[in-house]
Each structure stands twice: as structure tokens, then as C-alpha cells.
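All protein chains of the complex are present and in place, except for one that has been dropped.
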Amino acid sequence: MIDIKLIEECRKGNLNNFRKLVELSSPLAFSVAFRMLGDEDQAKDIVQETMITIWQKLRKIRSVEVYRTWIYRIVMNKCYDHLRRRKRNPEFVADEKTWKLISDSICENPSKELENSEIARIINLLSERLSPKQKAVFVLSDIEQMSHDEISAITGMSKPLIKSNLHHARKSISEMVEKFL
Amino acid sequence: MKMKPIRLIIMMILMMVISCDEPETVVSNYVHSDGSVTRKIEMRSAKNNFKTFQVPFDNTWTVKDSIEISAKGDTVWIKRAEKLFKNVEEINLVYKLDTGANKIASRHAGFSKRFKWFNTEFRFSETIDKQLSFGYPVRQFLNDEELKYFYSPESVKSEKEHGSDSLKFRALGDSINHKTDRWAYKNIISEWIGEFTKLTELKDGKGISVGSLKTHEDDMVKVVKKYDKTFDSLWAKGEILKEFIGETDALKYKTEADSALSYAEKHFLIDFKKYSLRIVMPGKLTGTNGFIDSSKVLLWPVDSDYFMTEPYEMWAESKMPNTWAWIVSGFFLLFVITGVIIRIIKKG
Partner (left out) sequence: MTMIMESEKYNKILNVLRVSKPVLDSTEDIEKEVIKRISKVKKPIFNLSEVIDSLFGWVYIGWVRRTLISASVLLVMIFIYQQGVMLKQINFLSRQIIDNREEMRFSTEQQVEKLLMEYKKPRRGFSSRSITISEKQIKELLDSVNDVKTKYKDLMDIIQNNPELKKLYDDKLIENSRTKIKL
């Protein structure tokens, strides 16, 4: 469990405790990064870089809440950079197989957990037309189920902007769903 | 031994200004913060004939002679001597080896330096040891105003006695003369009593007690004053002594009485040539028992009356800031205040 004592120990330069902090924080960071990028290796890189940044900025962390917000913020910023680069070099192309996967998932066994690769295919397909900010808001709000306040603290966007981006994201995804499913 | 009439002795002492051939001398001590002292002696005389020196100096000093012509056309011959002494011990050595006019007086200088963090306090003094062992302090005879006037330099007294309040100060001077007259009588008799009782005790172990003679001291003063003109002959016959201690004791202790009188005269009548002393201290002056004129010069007249019955100490104190201590303290305070501010900021 991440608590303020662990963070204080890490602040003193205790690498063993920081290792523990990495162990506890990585799954959380990976989840968001993977949903944003849709690539396991890239997500792992993001997690590494995030933890290094956390190590450098440990002095500024005074509470667990601040720490959580920090992690998300750093992950999101690094994901933005990746997504912007990716946009300049488009790689993904939608296919029938992924739509079939989606259809099967929602019809056959909605509670069945998908594998990472399947999750990646679905998210990449759905968010193909979204801007990085729209994707961020979609992932944080609709998938991670965060409040607008939390999203605002992480992304720095105002609530009206969050609502606007979310609306566009949902509309875009809904149109695709309507078209292909 | 021929006895000098006490009255004549006392008159000589009471006359503050005696025409002598000694030069008008001012000794200036410029005290430095390391304890060294630059001594400057300036002697002025109407004649180019410097034989008697109130303050000792020798050929190791830098000596210059010059001349001044006053407004009235009088020639004044001036001799100036200067020397840097590393410490007061060197000055004291010079005094110890003094063979000059005032060698009879035991003089010594003192210097102290106290570190008080922000400031260093300096104290310099010149002291002349007292002559009489059994004398009375002059303050028992003069009030505060008279005492202040008694110790004033001649120039100040002269100014006041010729100024707008001349009547007041002349009357003050007369009062002081009258009182110091009595003081002188009391001193010589007290000294005689002290020495006489000591000698009588040495003679036969018992002697005459000081207390018994002291109770009649005032009567003795009256006797001396009464037989003022014929004192010598009456003393030689033993008549005065009979009046003091009775016939039996007078016969028994005649020798001791004569010795005591010689002793008292020797210490009472000293051939001391007066001069003036100045002290200039390092830093800011904070205390002195000297006379401060408008240019903040410290001045003391030095005369035999002042050290007849008490040591005459001429002292001055000053303070100098310790710059490095101020800097260190400033940095320390800055360091602490900065730390406190940083804590407040981080806490906020």
C-alpha cells in the first residue's frame, strides 16, 4: 500500500523503499498508459520514465493524493508526446477482425476479461479518429471512471473543455459503432 | 638639625603659583589600540635655559627646539621631545630611572584592554603615589564645588577669576585656600603623630598610642598656629612637645619626636615642579576624571598638593568597535533569520 511514510523514506534516498514504491505504482501507471497507447512495450517505457521522474520530484510530494495525481499527470503527458509522434506517422488501420472481436465480447460474455492484445486492438480502433486530448478524456472518464475534477487536476483542462472533448469522443466512437456493428 | 618653621613651610605649599625657573611643561600621551604610547613633551620657557625637567627624557627621544615671539614681543623658547613607547612598562622604566626635577615622586602608568565582543574597552592612567602615610584626603575639607575648582587647571581658574563671575570664583578660591590651609596643618601633624607613635613603640614596645594623640590633634593644630613665629626655638627647648604629650613623655621621647618631625617635613615639603598632563585615547572617549575642553582634549594639572595624602590617578577610558565581531555577528544573525524564513516558506 502506498502511504506517506513510504514516500518519505524514498525521499531520504532509500532505494529499497523506492523499489517497493515502483512495484506498487507500476500496475496503476501501466493500466492508463496501455489504454492510451495500445502497445505493451511503449506502455512499459512510459511507466519506467514516469517512475524516474517521480524519483526526481519526490521532494514535492507531501501526500498520497498528490502522489496519485502526479503519477497520472506524468503518464498522460508522456502519452501525449507519443500520440503526437504517432499521429505524424500513422500506423494503425481498422479491420473486420477487430469489429468481430468487439461484437463477440459484448454479445457472448461481457464479463470475460480480454487479453492485453485484444484490449489494445479495441481501444486503438475506437479511438482512431480521436485527438490525444479527446482520447485522454475518454480513457480517464469512461474507462478509468474518474470524475471531472480528477481529470481536470491530471490534464490541466477546464471542466467545460473536458465536457466538450468527452462529447466529441463519445460522438465519434458512437458513429463508428453504428457504422460497423 | 635646623628645623624649618612649619608656618613658612605651609605658606610655601599654600602658594599655588610660585615663581620658579622651571619651564611650563605639557606632557601628551597618545595611546594606541595596541597599548603603545607616543609621548610628547612640550616645554616653554622665557629663557633658553632648560635645566630642570619635570618629566624625564633622554637622547633616545626625538628632540626639537624652536622659538616663538608673543604679541607683546616676548620671546618664548620651546623644547619638544617625542618618543614611541611599545608599552607602559617602558614608560614606567623611564620613571623609575628618573633623575630629573620630580624624581621624588613615584610615578607609573597603566594600560588595560578588555575585549567585550562588539567593542574593545581601553583604560589608560598615570598615577602618582601619595607622599604622606597618615594624611587626610582633601575631600574631607572641601565640598563638591570647591573640589572641582581645586583640581581645575590654572588656565581655567584664571579665566574664571577674570570673567563675568570673577567675584564668585575669587571668593571660592579664598575659601579653598583657607580650608586647604587647615588641611595642610592637619596633615603634617597627623604624619608626625603616625611616625612618632611608631618610633616610640619601637623604642620600648609600649610607646604612646595613636588614639590618645589623635584625640588631641585639633589642639595640636591650635598650638602650632599659636606659636607660629617662635616654633623653632620652642620646639628645640621641648616646650611644644610638653604641651603635646606632657613633660615626662616629652623628656623620654625627645629623640623620637625630632626624628618624626624630620620625617614629616621631608615627606610634606617635596620639591615638585608642576606640569600638565594630556591623554588622547583610541576610539570614542567614554569616561575620565580629567578636564575636557571644547576640543575634547583631556587635561590634568599635576601638582604636589594632589598627591600629598592620596594617590593622584589621572585616567581615561574609551571604546573602539571590533569590526570583525560586527561582521561575524551580522552573518550569524543573517544565517539564523534565513533559516527561519526558509522553514516558514516550506511549512507554508
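Think of it as A and B in the order they're written, each chain with its own count starting at 1.
Rule of thumb we're sticking to: a contact is a pair of C-beta atoms (placed from the backbone, for glycine too) under 8 Å apart; a residue touches a chain by one contact, two chains touch by 3 or more.
Every value quoted in this text rests on a predicted model; they were computed, and no experiment measured them.
Asker: Quick one: which of A:S63, A:N116 or A:S147 touches the chain that's been left out?
Answerer: Only one of A:S63, A:N116 or A:S147 touches the chain omitted from view, namely A:N116.
Asker: Among A:V22, A:I71 or A:I162, choose the residue that contacts the chain missing from this document, as touch is defined above.
Answerer: A:V22
Asker: What residues on chain A make contact with the chain left out of this view?
Answerer: Listed in rising order, the touching residues are 15, 18-19, 22-23, 26-27, 30-31, 34-35, 40, 43-44, 47-48, 51-52, 55, 59, 102, 105-106, 110-114, 116, 118-119, 122-123, 126, 142-143, 145, 170, 173-174, 177-178, 181.
Asker: What is the set of chain B residues that contact the non-displayed chain in the whole complex?
Answerer: Interface with the chain not displayed, on the chain B side: 67, 69, 71-73, 75, 116-119, 156, 159-160, 162-165, 284-288, 291-294, 296, 319, 329, 332-333, 336-340, 342-343.
Methods note: only the chains that are shown with their structure count from here on.
Asker: Roughly how far is chain A from chain B, centre to centre by C-alpha average, rounded to an integer in Å?
Answerer: 100
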